[in-house]
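Inspection log for the structure reproduced underneath, given as structure tokens.
Rest of the complex left out; these chains stay put.
Chains: A and B, in written order; residue numbering restarts at 1 for each.
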Amino acid sequence: MTYFLLGSTYVIRLDAGERIVETLRGLCERDAIGGGFFNGLGAVGEAEIGHFDPAANDYGWTVLSGPYEIVSLYGNITTVDGRPFIHAHIALGDNTFAVKGGHLREAVVSVTCEVTLTRFRDDIGRRKDEGTGLLKLALEPGGD
Amino acid sequence: MTYFLLGSTYVIRLDAGERIVETLRGLCERDAIGGGFFNGLGAVGEAEIGHFDPAANDYGWTVLSGPYEIVSLYGNITTVDGRPFIHAHIALGDNTFAVKGGHLREAVVSVTCEVTLTRFRDDIGRRKDEGTGLLKLALEPGGD
């Protein structure tokens, strides 16, 4: 992974074999990024994505084997117990141009992945929701 | 809905039962946001999306019943007759990870929805296009 920082925006290149979520989290840990958001494109091989079923209060997961184009990738950066946390959703296109998508657990870059990530000055926290057990954004109403 | 404002970017959490378009428009009305853009992720139940048919010069609509992951969500904020207007497109993933998408009329949050919204200092207007009847961006050429 290499990057270039312009103001508060990182331009990031992930290379073949790198795991997207793990690599972005590693960058956030190293640079103490506790709030921000990103978009990306590129291509991946294996990817694991999830779909949350509110009735079962649980995720269903699938492992997909590419090659896939990253048709879209958007995520945010927050902190959980003081450490960076990546929440991202992804759409993946196969060689028939059909698209599958959901919550991104992890994906391995096949050729390249290009991400623009804007960091905030402040951290954004995330806290376990009692009802669902999910980690939800912990925001102060109307804060500035 | 709760949010945290960092510089010109809002980090927004919408909660179960909230309508995405209505809630974002309400925030824009309250904070007098007349220009900006946003990305989001999360999960929704019922959603209504449209597809514009240029031949018929009209939208076709469908109501989808989730649960869906919001695979992608991008929109912009403008004003129509001085009031905030939300224009957004969305991709939704079901429990087989198949994706449907189009113009977002409205969608109801099922679990959570997380949005990063950047506001502009100035308003961006939108005006009815005589040919199609659609509300198109009213931009001055080369303006600054």
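The criterion applied here is as follows: contacts are C-beta pairs under 8 Å (C-beta built on N, C-alpha and C of every residue); 3 or more make two chains touch, one makes a residue touch a chain.
These numbers come from a predicted model, not from an experiment.
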item: Homo-oligomer size of the whole complex, from 2 visible chains; value: 3
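Convention: only the chains that are shown with their structure count from here on.
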item: Cα-superposition angle relating the copies chain B and chain A, to nearest 5°; value: 120
item: Distance between the centres, which are taken as Cα means, of chain B and chain A, whole angstrom; value: 21
item: Residue ranges of chain B touching chain A (in the complex, touch as defined); value: 2-7, 9, 11-13, 39-41, 43, 45, 67, 69-74, 91, 93-95, 97-99, 110-112, 114, 116
item: Contact footprint of chain B on chain A as seen in their complex; value: 35, 37, 39, 49-55, 60, 62, 64, 72, 74-76, 87-91, 99-103, 118, 120-122, 124, 129, 132, 134, 136-137, 139-144
